[in-house]
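Input: a single structure, listed below in structure tokens.
With one protein chain held back, the other chains of the complex are shown just where they sit.
Letters A and B mark the chains in the order given here, with residues in each chain numbered from 1 onward.
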Amino acid sequence: MSAADAHAETIYHDELPSAYTGLDTRKLAIWTFIGSECLFFASLISTYLVYKGKSLVGPLPHQESQCMLHGQLQQCGAIFEIPLVTFGTAVLLFSSFFVVLALNGAQTGNRKRLIGWLGATVLAGLFFIGMQVYEFYHFYHKGLGYTTNLFGSTFYTLTGFHGSHVTLGVIWLATVLVLAIRGKLPPRKAVNLELAALYWHFVDVVWIVIFPTVYLMR
Amino acid sequence: MTAGTLDHAPAHPGPATGIWSWMTTVDHKRIGVLYGATAFFFFMLGGFEALLMRWQLGAPERSFLSPELYNQLFTMHGTTMIFLGVMPLSAMFFNYMIPLQIGARDVAFPRLNAFSYWVFLLGGLFMNFSFVLNAAPNAGWFGYANLTSKQFSPGLNVDFWVIGLQILGVASLAAAVNFFVTIINLRAQGMRLMRMPMFCWMSLITQMLLLLAFPVITVALVFLMADRAFGTSFYSPGGGGDPILWQHLFWIFGHPEVYILILPAFGIVSEILPVFSRKPLFGYAAMVFSGAFIAFLGFGVWSHHMFSTGMGPIADSVFSLTTMLIAVPTGVKIFNWLGTVWGGSIRSTTAMHFALGFVAMFVIGGLSGVMHSSPPADLQQTDTYFVVAHFHYVLFGGAILALLGGAYYWFPKMFGYLLDERIGKWHFWLTMLGMNLTFFPMHFLGLVGMPRRVYTYPAGLGFEAMNLVQTLGSFLLGSAFLVFIANIWKSWRERERRKAPADPWDGATLEWSIPSPPQEFNFPELPTVEHRDELWHRKRALGGPLPEPARVSGAGIHMPNPSYWPLVTALGAMVTLIGFMAGGVAVNLTGAAILFFGAFRWAFEPAG
Partner (left out) sequence: MPLWKVAFRSAWPGVVSALGMVVMAACGGEYPQSTLAPKGDFAGMVDVLFMTTVKWAVVVFVLVECALLYIIWRFRRKPGDGEPKQIHGNALLELIWTIIPALVLFFIAIPTVRTIFRTAEVPADALEIEVIGHQWWWEFRYPDERIVSATEMHVPAGRTVALRIRTADVLHSFWVPQLAAKRDALPNKYTTLWFTTDSVGAFPGQCAEFCGLQHGRMASLVVVEPPEGYAAWVARQQRGSPLNDGGRLVYATPDDSAAASADSILVQGRRAFLSAGCVGCHAMAGTPTAGLLNLTGPNLTHLGERRTLAGGMLPNTPENLARWLREPQVVKQGSLMRLARPLAEDEISALVAYLRARQ
């Protein structure tokens, strides 16, 4: 490590001005951002609910319908595969637990715990994304395109934005993981992981709303 | 509190002058000046667009402007004035004044602050670039579906509008996070929330509105973009969609947006009136709570923009009542301002003229708003010049007059010299005369049946005389702004002999305790606050004015380094969004690459 590296305060401003509330300023920023994002997802979910049941053609989520497949009007089954998504949901929920364990490792200086559980979190996130990609691919081949009907448009927009938030979260966590592996995440810098973890929990909570609303509710 | 925590970093790494220093600045004061200059330019552009329209409407059946150009002008006038005029003019004051008023050295995230500015500039330039292609947005500033669908707006006009607004939304959201956190967490020791200057309070509430309202228009625009670019049917009846969904989403954003426009103005007026009455703001707590209540309730009135869509009597009644309810805290503010000046010793500075003019004009705008709140009555008023009168009274007579007052009030602090008061009075009276001549007749014009957004009108409906008066008034109003520019220029020329002390007005708040203009680090030592109107208390304790603060070396005070990564990241954001209207995935990915590259380098930059 060069002298400049050693001297320079890398990653984030470690010495932010004193916080009036005692809350870390960067954590406050993440919470603020999360509050704003709640309205973003609320608008997407509301639109999904407003258009629920209003599609003119299938495929539909929970029931059979008429849909266009290979240029022909056909009878199509309900398109959701709940067991797969339920498993992905469980994985995502567990990943929030994993990152808590990783954060504990960061805060206590336990390098193995930090890297192990943070790696598990990233893997869980990647699994969830993989599941979603597989699901989208599967739906597309069963006749549900983005423009096929209102269900397709609202579903893909909502879960697509959620998935892109998961992706950004995975990138962020992976970056922190690399830093941890390179020894640049000592306990006094554990807040850097905590910020990513907060965002990750938010992404998880949004899914906890989306899953029953979209997948379970009929 | 000691000056800084690190001894080794110099207070001024990098050049202090020149274009590069401005392009890499992370100093809130410089960013404030950038916002102000850019916003003022766009405001003049929006004004020019208005004068063109007023010329067209000065007589019936004029063919000075083609219908297409007229429609582009009224769309861009509204969009520009709101998103590129009033909002960034407010941002100029958020940037410059909030850290000074709360006793901080800068905002919480200085580079994010710079990022916001650059995104705003790029968004404004992008949107106006559309004129070059004769494809400026032309579906109105609230772009109702399904006129905005690809079918009925096949050109690039609406795409420019959608992408431009998304870019500007990024700027607003980033700034909102920044200022919210700054006000909550960077206040000086002892500055409890209820001791904070009212401008900071109104700004805090405004940031919360921004944070909660902008995501909704982001979603609305995403749906519109999807309809246009990919062929979804979010707003297309052919595919099962409903154009009214757009109206709901837009106005759930749009109504809080108007409070975003006016609350900072409320805050500025609440700063000016006490200082020039030499009395504290009357009813500080009432002013805080009424502001918060207005913001909260502002999310519950949106469908009053939709009274003519036939929502049914129950929805009409509910939104009518919530709209009327919001007039109560607004009235409370007016009365508290009157209570502030009552019994005072009123100094007739230009800033005070504008602040009092605000009160007079905003009352008119508020009253026409109450008239709109009654749905049956609104069924005659909506979409006519009556509503154009209403919103110009609250936006021009309200927001703009307050911003001008703030300009005269804070100019000496920002630039170190005072504006000419005599020319300032001329500016004020020309503005008042021009404003009233332009917008007052619009109440009647609407009531005698002239709809809005019409590029011309026939003779014989009685619209001629009022339109002529309005056109004359608008040119008078334009000349008032020329007087303002002349004032700035003349005062700049005479700046040596117009030098401003730290506290030219006998102010009450912390910004007046440091030199004019402030040094880069604002306060040599971060202040401790024990009262609301802290400076008045200090002066009273001293029995006279405070000694002129000296300029000190600032050695040992640690300020953040300048950086160009915010600008790079801003460019990446803009290019990514442009990919949705031109160039496809390749452009999206290029932009994303620049964005990620910039963001990573930003994140790992030495803090300085």
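We take it that a residue touches a chain if its C-beta (ideal position, glycine included) is under 8 Å from a C-beta of that chain, and two chains touch if they have at least 3 such contacts.
All figures in this text were calculated on a predicted structure; none of them were measured in a lab.
Across the entire complex, contacts from the unshown chain go to B. The hidden chain makes contact, of the residues B:40, B:234, B:284 or B:580, with B:284.
Within the complete assembly, B:66 is the residue of B:66, B:134, B:189 or B:528 that touches the hidden chain. Among the residues B:55, B:144 or B:230, only B:144 touches the chain that is left out of the figure. One of B:51, B:125, B:292 or B:346 touches the chain omitted from the figure, and that residue is B:346.
Hidden from this view is one chain, which touches chain B at 66-68, 71, 139-140, 144-147, 152-153, 237, 242-244, 277-280, 282-286, 308-310, 312-313, 316-317, 320-321, 324-325, 327-328, 331-332, 334-336, 338-339, 341-348, 356, 359-360, 363-364, 367-368, 370-371, 373-377, 379-384, 429, 432-433, 436-437, 440-441, 443-444, 447-458, 460-462.
Note that only the chains that are shown with their structure count from here on.
Mean C-alpha position of chain A lies 34 Å from that of chain B. Contacts from chain A toward chain B in the complex involve residues 4, 7-21, 23, 25, 28-29, 32-33, 35-37, 39-40, 43-44, 47, 50-51, 54-56, 146-147, 149-150, 153-154, 157, 175.
Residue ranges on chain B touching chain A, taken from their complex, read 1, 5-6, 8, 104-105, 108-109, 173, 176-178, 180-181, 184-187, 189, 191, 211-216, 218-220, 222-223, 226, 230-234, 239-241, 245, 249, 252, 558, 560, 600, 603-604, 606-608.
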